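A single protein chain has been omitted from the complex, and every remaining protein chain is retained in its original position.
In this document, chain identifiers A, B and C correspond to the written order of the chains, with residue numbering beginning at 1 in each.
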Amino acid sequence: MVNRKIVGAHYGLRDWLAQRITGVVMAVFTLIVGLGLIQGAGASYESWRGFMSAGLMRFVSFLFIVSLCWHAWVGVRDIWMDYIQPAGIKLTLHVLTLLALIGYAGWAAQIIWRL
Amino acid sequence: MTTRTLQFKIYRYDPDTDQKPYMQDISVEIDATDRKLLDALVKLKAKDDAIAFRRSCREGVCGSDALNINGRNGLACLTDIASFPEGKPIVLRPLPGLPVIRDLIVDMTQFFKQYHSIKPYLINNDPPPERERLQSPEEREELNGLYECILCACCSTSCPSFWWNPDKFVGPAGLLAAYRFIADTRDQATSERLDNLEDPYRLFRCHTIMNCVDVCPKGLNPTKAIGKIKDMMVQRAI
Amino acid sequence: MSAKVTVRKFDAVIVGAGGAGLRAAIQLSEAGLKTAVITKVFPTRSHTVAAQGGVAASLGNSEEDHWHWHMYDTVKGSDWLGDQDAIEFMCRKANECVIELEHYGMPFDRTDNGRIYQRPFGGHMSNFGEKPVRRSCAAADRTGHAMLHAMYQRNVKANTQFFVEWMALDLIRDAEGEVLGVTAMEMETGEIYAFHSKATIFATGGAGRIYYSSTNAFINTGDGVGMAARAGIPLEDMEFWQFHPTGVAGAGVLITEGVRGEGGILRNANKERFMERYAPNAKDLASRDVVSRAMVTEINEGRGCGPNKDFVYLDITHLDPATIMKRLPGIHEIGIQFAGVDCLREMLPVVPTCHYQMGGIPTNYHGQVVVPGKRTQNEIVPGFFAAGECACASVHGANRLGTNSLLDLLVFGKSAGETAVDELKKSPKSHKELPADAFDRTLARLNRLDTQKDGSNVHESRLDMQRSMQKHAGVFRFDKLLKEGVQKILEVQKDVEKTEIKDKSKVFNTARIEALELDNLIEVAVATMVSAEARKESRGAHVRDDAPDTPERPNGRDDANWLKHSLWYKEGNRLDYKSVNLRPLSVDTIALKTRAY
Partner (left out) sequence: MTELTKQRPKFLNLMAIKLPLPGVASILHRVSGIGLFLMLPLLIWMLDLSLKSADTYSTLVTVTGHPLVKLILIGLLWAFLHHFCMGIRILLIDIHVGVEKAAARKSTVAVLAVSLLMTLILGAKLW
């Protein structure tokens, strides 16, 4: 049997870069929320909701959700790529991961949307 | 002359006689003048001529005697006997992740395949000039820290990414060599070389773990070289 | 051991993948010939990798230089024993070969105007011996490494077929003396093969491991030289061994002459720069044999350093640390690793150490192996070539100049390759039939080793040989010690003929390999001792107590009786001689003269 190793899928850089950019976005979001919490945003339901429902905050939260899922997609897929060799299983795991992350993103977006 | 005894635990495997590898306890007398692990290994071989390991220059430039020494990759000829903790056996195993031919000798085919895959030679299609191609000292300096690689495979075989995908991930040694040619002002194949690496496996299996930097017996820094390759890819993408 | 030998056919077979072998391989592969390169170790592990200081070429990048001056220095360095046709050929070809290397991608250091950096080296002078000249083209102090890798890489590009970790065992010659290939063992499986070829090129390097204290790698066991000797080829000028002045005391690891090229100074126990007394003109950059003898004289006269007064110091503490780290980074590393000394602040303990085999398989400057025949003293052995340290062209004569070895392997690696290509292309021929006894010698050796009972120990016999060589044929030679040495080494030879290995397995049996290597080493050792005992003069690296410096015979050199090459034959352990070629190719003979630096 020919067991030719095939490489040359040209998405290495794109995903690597995406993971960095989404990482930075999440870091900024974390700092904003952290700052909010220090100022007592989480002390009560009202203050917390007020903090999160501000127009800009909702926009930033959406960005965070998208970033998180994209970041996790690249990261989790990296794990499958590292440890799982059979192509069939690997593809299945990729699809499951993708579906889960899309689901999570929708769920979280819907929470923010409602505010 | 004063002698002292060194205790070893050595990975043994001879496909002719052994079903599977085992660890052998063995000790050897060494002289006060024996400085390096390789000196002790040579004494050991005089005692038991069946112990197989590679060695050549015994001064750290040929890259033959790379081993896993007490869990860490290194060259036997550059490892000081004095650096071993007293009273504990020295544990010697072959380089991790590569098929073992016998005892401490691994099959390096996969490693060299990856090295060869990056086209490790200068590509310049201009007709060669009468004299040398000019290169300023500053341009030449770019190659420092890259061309000195001895292909001992300490780095690649300490890299988890290489353990899991030795057939697809070029590995630190190969990528260092790739950048050695990218960085050479005389080489004209930069784009082709970047194309060759812009792949989720070949280059981007590197997760900046930096085990390679930790073990390189020549003090080279593949992570830095890989970072520079990524820089160039970003530069041409944006 | 089964008697099964698989035969593989190639246009050309190169044995050895160091500098000379790789250079020859480039020539053959790029000419499109079916070429096999057999090598004991992965190519970049060959000993060329350890060369440090540079490769000589009169590029004149830093100051005026000329190949004729280089030729003069080389003839003088050889103490007039070098063949002047070959020397002219090498010095004239130097620039071309070094430029080619640069085009292959070799990372030479650079001058400010972008040209190849050159540094001074021992014995290389301008204007026919006037003052040191910058002629050594260098890549820091890793020139050999940079060169070997560049040539391996070029071979990768040329798709050369390598047989890595295969050990050549014996030469195949037919009744007419024509060479038809070699037998070899695949180390990974222990299987025996024959490489049937139209051209066989030996580039197996030297045998520095015949000495106890050597700068050489473990693999430098003179395999090609041993194989040639067993096949009836005489060995030329084997009494001439270069002791490099600066091996790390104790460890033997090489410290390049480039250290002195960059301004390093040798000092004795009184901190005196003693080379001023021995070579007032060139001082620390005199020829290697001169410096080594000066060092040993200092030590013998009680001015050695250290508790046992058995080494001298190499001092570079006065140099700019930035220069050291730029030009000699490897030396800084070696100092720390093998002497426990930081050479930026402390002096390095050094001692003369066996380094290079000037003699070897006799060849002409085309790389063809030549032996005395019925018509001339240099008749070509058909199908057989040799280049590099294993060969004797002879360009180094009685003493090699530093940086001429890398040049030798480039020039003669290339010319051997070129000659083979020319022969194979000009008059295409089919493979000559292998003689019936083609594998007999190999199989007999292997069988002997496999069945030996109550034999001698490989390790012990090798040590015996190395200690005998060190004691009886060292930097200075004594008539009495040489005579004893011949007896001693013949005794060791008897032990080597019945070495026994415990490990009889097939897969990667390094015990068997070491025993087979010792077979080759001992040929070289015997050739050396016998040739040295017989040469009753002092010349170059061969200096005897009974041939002292006198007004009639300056430096003890006896041109009337000994201006000739030794030829040692294994069969009958006998010596023959042939004349030195004093006639260059295009210029006037460089006339005999007293050698002083």
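The working rule: a residue touches a chain if its C-beta (ideal position, glycine included) is under 8 Å from a C-beta of that chain, and two chains touch if they have at least 3 such contacts.
Note that the structure is a prediction, hence the values are computed from the model and not measured.
Within the whole complex, the absent chain has one touching residue among A:Ala9, A:Ala27 or A:Leu96, and that is A:Ala27. Checked against the full complex, the one of B:Ala46, B:Ile123 or B:Val213 touching the unshown chain is B:Val213.
Of the listed residues B:Arg72, B:Lys113 or B:Arg131, the one in contact with the hidden chain in the full complex is B:Arg72. Note on the undisplayed chain: of the listed residues B:Arg93, B:Arg180 or B:Arg193, the one touching it is B:Arg93. Among A:Leu35, A:Leu96 or A:Ile111, only A:Ile111 touches the chain that is left out of the view.
Looking at chain A, the residues touching the absent chain are 20, 23-24, 27, 30, 45-46, 48-49, 52, 72, 75-76, 79, 104, 107-108, 111, 114-115.
In the full complex, chain B touches the hidden chain at residues 11, 13, 15, 20-21, 68, 70-72, 91, 93-101, 107, 158, 160, 163, 207-211, 213-215, 219, 221, 223-224, 227-228, 230.
We take it that only the chains that are shown with their structure count from here on.
Here the CA centre of chain A is 37 Å from the CA centre of chain B. On chain C, the positions that touch chain B within their shared complex are 41-42, 44-47, 49-50, 99, 102-105, 107-116, 139, 142, 145-146, 149-150, 153-154, 156-157, 188, 217-219, 250-251, 253-254, 330, 333-334, 337-338, 457-459, 501-503, 505-511, 514. Looking at the complex, you find that chain B touches chain A at residues 160-161, 164-165, 167-168, 195, 197-205, 207, 230, 233-234, 237. Within the complex formed with chain B, the chain A residues making contact are 5, 7-17, 78, 81-83.
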